[in-house]
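Apart from one protein chain that is not included, each protein chain of the complex appears where it belongs.
A, B, C, D and E are the chain letters, set down in written order, and residue numbers restart from 1 in every chain.
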Amino acid sequence: MRGHVVVFGELLLRLAAPGHELLLQSPSLTALFGGAEANVGVGLAHLGHTVRAVSTLPDNAIGRACAGELRRHGVGTDGIRYADGRMGLYFLSAGAVTRPSDVIYDRARSAFAETDPAAYDWQALLAGADWLHICGITPAVSPQAETAARAALQAAHALGLKISFDCNYRQKLWTARGGNAPAILRGFIEQCDLLFANERDAALLLDLDVDKLEEAARFPAAARALFDACPRLQTIATTVRSHHGVDQQDFYGKLATRHSLHQSRTHALAGIVDRIGSGDAYAAGLLHGLIRGWEPDRALSFAVAAAALKHSIPGDALPLPEADILAAQDAGGLDVRR
Amino acid sequence: MRGHVVVFGELLLRLAAPGHELLLQSPSLTALFGGAEANVGVGLAHLGHTVRAVSTLPDNAIGRACAGELRRHGVGTDGIRYADGRMGLYFLSAGAVTRPSDVIYDRARSAFAETDPAAYDWQALLAGADWLHICGITPAVSPQAETAARAALQAAHALGLKISFDCNYRQKLWTARGGNAPAILRGFIEQCDLLFANERDAALLLDLDVDKLEEAARFPAAARALFDACPRLQTIATTVRSHHGVDQQDFYGKLATRHSLHQSRTHALAGIVDRIGSGDAYAAGLLHGLIRGWEPDRALSFAVAAAALKHSIPGDALPLPEADILAAQDAGGLDVRR
Amino acid sequence: MRGHVVVFGELLLRLAAPGHELLLQSPSLTALFGGAEANVGVGLAHLGHTVRAVSTLPDNAIGRACAGELRRHGVGTDGIRYADGRMGLYFLSAGAVTRPSDVIYDRARSAFAETDPAAYDWQALLAGADWLHICGITPAVSPQAETAARAALQAAHALGLKISFDCNYRQKLWTARGGNAPAILRGFIEQCDLLFANERDAALLLDLDVDKLEEAARFPAAARALFDACPRLQTIATTVRSHHGVDQQDFYGKLATRHSLHQSRTHALAGIVDRIGSGDAYAAGLLHGLIRGWEPDRALSFAVAAAALKHSIPGDALPLPEADILAAQDAGGLDVRR
Amino acid sequence: MRGHVVVFGELLLRLAAPGHELLLQSPSLTALFGGAEANVGVGLAHLGHTVRAVSTLPDNAIGRACAGELRRHGVGTDGIRYADGRMGLYFLSAGAVTRPSDVIYDRARSAFAETDPAAYDWQALLAGADWLHICGITPAVSPQAETAARAALQAAHALGLKISFDCNYRQKLWTARGGNAPAILRGFIEQCDLLFANERDAALLLDLDVDKLEEAARFPAAARALFDACPRLQTIATTVRSHHGVDQQDFYGKLATRHSLHQSRTHALAGIVDRIGSGDAYAAGLLHGLIRGWEPDRALSFAVAAAALKHSIPGDALPLPEADILAAQDAGGLDVRR
Amino acid sequence: MRGHVVVFGELLLRLAAPGHELLLQSPSLTALFGGAEANVGVGLAHLGHTVRAVSTLPDNAIGRACAGELRRHGVGTDGIRYADGRMGLYFLSAGAVTRPSDVIYDRARSAFAETDPAAYDWQALLAGADWLHICGITPAVSPQAETAARAALQAAHALGLKISFDCNYRQKLWTARGGNAPAILRGFIEQCDLLFANERDAALLLDLDVDKLEEAARFPAAARALFDACPRLQTIATTVRSHHGVDQQDFYGKLATRHSLHQSRTHALAGIVDRIGSGDAYAAGLLHGLIRGWEPDRALSFAVAAAALKHSIPGDALPLPEADILAAQDAGGLDVRR
Partner (left out) sequence: MRGHVVVFGELLLRLAAPGHELLLQSPSLTALFGGAEANVGVGLAHLGHTVRAVSTLPDNAIGRACAGELRRHGVGTDGIRYADGRMGLYFLSAGAVTRPSDVIYDRARSAFAETDPAAYDWQALLAGADWLHICGITPAVSPQAETAARAALQAAHALGLKISFDCNYRQKLWTARGGNAPAILRGFIEQCDLLFANERDAALLLDLDVDKLEEAARFPAAARALFDACPRLQTIATTVRSHHGVDQQDFYGKLATRHSLHQSRTHALAGIVDRIGSGDAYAAGLLHGLIRGWEPDRALSFAVAAAALKHSIPGDALPLPEADILAAQDAGGLDVRR
């Protein structure tokens, strides 16, 4: 039960102020690579799956360092192209107390965004794979990336792969790019078997009004509407977080199948180290559960534990083996292991 | 509604053990400049006001670096004198859990403390300004500094500036300096329009006994007594913090005018990064509100949000624009902004 | 009332990932020395006692640096031998949120573990001392270390020293070493005046079944059984911690004499910096109280305050003077001291 | 003899691998601001001149941090515009031994490069100034920047300012931008009083063949040709470096007036810390000498000492007072000053 | 002309004092992975060859991090076994001025050293490869490692691979291990096509007396003797360094075939960053040249340039592409590339 997953999307260089400093308060930045789909891939590779990253990187020392970082985590990089151009990047100042984390994107016109969709040979890139994972950032990056992602889905369909899609709706990117985001994203979710989306995403994509419903009724209603609109769709999952402070949150997950609704226990997250990528860790955890053939409750519990653990690790990804995540599913066991 | 504020006081070099180490546990110190009045000035400069710092710095690379740091924040330094002598400094080990932060002062006989009061030409230094801000540390530093501060207040009076004064009572400094602190400080508060002081300060300055009153009645009683004693005084403000742990506190503000009492909502501060300077951020926030002509409740809410945010940023000052503080006035909005 | 304490045990080099990183996520490790008994010794030295460390270190720059570190804290190192061989070490990744701290031991066949027990001249090493402190890690390290520890106890007995013993049961070490841990450890506790052990230790050593008892009844029952089995034993103490998260815990202590049971107030520990060595700080604090001749409640309160403070300081030891610990016994006093 | 100098050009964020690492060998970058003209401005501000930087920065935390850095050095930033867009940046791995330093530019389509030339009001920006300094990077950045620079020169001419221009020919930028570099640059040098250029620059701009001449005759011939082609030109200066290794070089300067040729002594540079910006320090030093009215030999000696000193300081600029540079003009005086 | 090279040997964790500090002068160590054969492999992978590392690593986070580091450089890790046991490591304090670098080995009884030779399936591990590279450290590590290496050579022979062997004679290891080093090493060199050895190695292995010869005659004589003793041997290469100081050296290479002698130009190495691994970079460079089919002079020039460049990069390996090494073959080209 070892899957072969292809992830397609942009890779970014995260340039973060050290500790809880504001940007450039001192003359130093930590530099880490990530990317929504790649983060999922890294998580899956550490869980024992074969993962191939498909992307385009700049043909320079930075692009090569990025690919090296994926390989370090066991993700295959033979699906990565190198091209003239720049690396997409973002600047991050990590928040604290009552100050939220802040991101300044500098990813426009990256080598990835400007890649001709024809440059990807999806027959070859998807060969041997069982799953394709993409997220909503990719079509938001550029029309070329949107076209490439659509071609990937079509090829995956034709080759019989399962498809997972994470909405990851980013207003700023869509505003910059232009285009009808709901219509474009809807084209994607209609193709997928597994969807990561919450009620706000559903409201946007299906022009649904969930605010009139009680809080507890919103996700079920949204899931129902999504299942109705997307016949191929089998599973919808999302996470819920409430903040006591920037670094102190409660966190749980929800999952809907066509026949059932599931909710995980709540994880209390105190002293959060790095929240970025927790959604991707959740996706990796859930994909792992589905690939392993676990029941929804079990898969959801694992996915939420994975996402919760991500908050304890610097960087975008969750580089932990299955045993560590299983151990974190239940409360307890928090003392030093020695 | 852009103010022109002059701040007068000593600048210090903070030498802090890294992270939560004890002093010199490892052979490294972070070195940051600050000073109660300068911190207020930096906050105001980031809020769009014209700020001139008046002080005396040593005529060496350290003094010049300190002035450069003020300029970096947009504070004008043409009111700074350079003289032979040393930079006042303090060593800090930041506390954690149940260990309070600890300060070792090494500021005696600094270039500032030993400056002849006649060296400051207040007519020139206050030219064009609307406000003068001083705090109770300055007279505690040395008799010369006390005299200089008094001259500043007289000149400000004559030129029609408004005056704000922050009690900042520091027992250790007064003990070292000698002199009748209550009498000296009372001379200052009688001159000011805006006073930062709590019931303990009032008790000290007016020889008041507030302990017999119920907790809730103390600040109103103290404010009444201060207003009675100081006819020029229009506003008294203070902050209240309660500790669940060194880095976990609740925090709110109180404000009294001659006609009304105001209290802000309580901000829960978890995972505090740096508490030093939060009183100065509060002062900057309140001055901003008053300069903008805001109602007391609005100004207080802004000032408390500013002070709360300060706890999230390393260093003495709050270098954030108005929009960031407005956004932090209400609970919520704590997730990554991207 | 200044004691003269000899501590005997292995010294280790702790190699820890920086901050909350996983091991070797970035190419840097912090390197600190420690060791259960030495940590107790460092704590006692800072409390004003004369302390001699007895151990064997490798005869190279690492071993000499380790001894230097003990001297820096005021612990005497003339009882330390240098021999061919390696330094025991362990790798640590500090946990966070829901991820527990993790230790990888690499201490097998250290210079200490392989030392011929005859190499220690206990008559000389214990000369002038009042107390000998040893812990259960030492016999777990190797049969040679066990024999040496036994010889130390016999000599201490003969010389009239008081003896304290901390169970510190470490399954991994005993599994690696082999041998009948309960029998061996029981041999040690029968010799001591002061024992650090909880109900699980007692259950192991005396083959006791405490799980059938209510939670509150377990420690008293265990203490009773231990007192019955060990006529020399006068005091048994332990700590209790409950986790709200890896870095957020509640913490208190329990102490039994042959005539009384004592429990401290609970310290809320939020934002823990370094939990390692808190048991050793507890032992140092209690030994300090006993040496000073304090009543059990007073000694326990001091010991728990010491252990709580340890969580705020990086490194294995608690290098604070008595005044700082006394100040932390009660809640309050958590604001910046300046 | 205090000048008022306006510098116009792009500001960049330098992201450098720490120490002598390759890019992203470890996950950290030092982040420093610079820019050829701004570096000259910073040098001049530390030499006591009034300097105004004119540029366009992104309207975000990075742009504001950049302006703050200029202010820190005493450079006026009221001539800086903020606009939507990105900060130009470059990645640097500092070389060593036989490996040259390597730069990856990521500056295309910056807020500066895309600024409408009409956005600059040169009458206002040049008001009160004596000198305008620009370099050849600016027209290489974009046609818009070229037009803006040309407008600046025309306005400067009209207002009677002196003009200095540093060729700074960068092949990569011109290739990316397109356009007839020699013709464009020639348009600039015809306007200036002081030109920084060597024989290769002259050969490029005037289509001159200097290679047939002996080494020693090349610069004089180039200078003669430049003086003939540019009637306004009074001084031409350049530097010469020869490498014994990446961090070990010999360095001297040459200067030509219409009537004389000058050459400085050679400075041996061993253990170079940061070579970037040494040409700008040279320009600042020479401008300082000309503003002070020094003879060519004296000005050249000062400029070369400034440039040599720059190699000893991390970052783009030379933030030293005149006395430090005067002291470095002669060999000797290299022991600790205490 | 892309080779497929298998490298077999132990991987080590290098724990180095930061900068030029002595070991544990401050509480921090840099942690980098290396190993003589793996270093060669990393160099070859960056030169475009397919490389498989064969080794045994501890089955824990450290071992997995080590394999990840190899993958990051493009070295295949499917030939790496995980086993119980420890990682070999060494402590390094980098020298300076007149203080040589110092290594403390702590590699005894590593998982690699204690691996049963039968654990390696050489038929599978060498499948598809053209070259096997091993060095003299492997048999020095343990008798088991020696047996495994011998089996590797036999299998390589049988499968028609070329074999390269680097003497890397380490007295300390042989002393610790025991055994007849010359006889054992001679067994290895008789099997190889390419040998890295100098006259001292030859003297040791063949009991040769070269000291009576003039300096210049020693390597030719040694090569002659080695060719006579080892009929399969085609190429012998070595490097020569002379020290002006710890970080200032002259460096060149020598190469002998059965028919010719070659010597490279001398590279002046000033300001050396990290000398460790330069011999391995030399080996990688020479293997690259031989695989590409270059003439001896050309291959030697490339190998020496690679080794010289290694001195400029922190860490054991030379992660540079062919173009960078070609550019460094000749003197010149040392200024910033931008």
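Following the convention adopted for this analysis, a contact is a pair of C-beta atoms (placed from the backbone, for glycine too) under 8 Å apart; a residue touches a chain by one contact, two chains touch by 3 or more.
Predicted model only: the values in this text are computed from it and were never measured.
Trainee: Let's see if you follow the contact definition: name the visible chains touching the chain that is missing.
Mentor: A, B, C, D, E
Trainee: Tell me which residue among D:Ala183, D:Ala216 or D:Leu334 touches the hidden chain in the full complex.
Mentor: Checking the options D:Ala183, D:Ala216 or D:Leu334, the one contacting the hidden chain is D:Leu334.
Trainee: Of the residues listed, C:His73, C:Arg99 or C:Arg241, which one is in contact with the missing chain?
Mentor: C:His73
Trainee: To test your reading of the contact rule: which positions on chain D touch the chain that is missing from view?
Mentor: Its contact residues with the unshown chain are 267-273, 305, 308-309, 311-315, 319, 324, 328, 332-338.
Trainee: Which residue numbers on chain C touch the omitted chain?
Mentor: 68-69, 71-74
Trainee: Against the chain that's been left off, what residues of chain E make contact? List them.
Mentor: 19-22, 25, 90, 95-103, 105, 170, 172, 241, 243-248, 270-271, 275-276
Methods note: only the chains that are shown with their structure count from here on.
Trainee: Hey, how far apart are chain A and chain D in touch steps, shortest way?
Mentor: The fewest touching-chain steps linking chain A to chain D number 1.
Trainee: Indicate whether more than half of the residue numbers at the chain B-chain D interface occur in both copies; give same if so and different if not.
Mentor: same
Trainee: What is the distance, in whole Å, between the centres of chain C and chain E, each centre taken as the mean of its C-alpha atoms?
Mentor: Measuring from centre to centre gives 45 Å for this pair.
Trainee: Among the residues of chain A, which ones contact at least 2 other chains?
Mentor: Correct list: 22, 102, 270-271.
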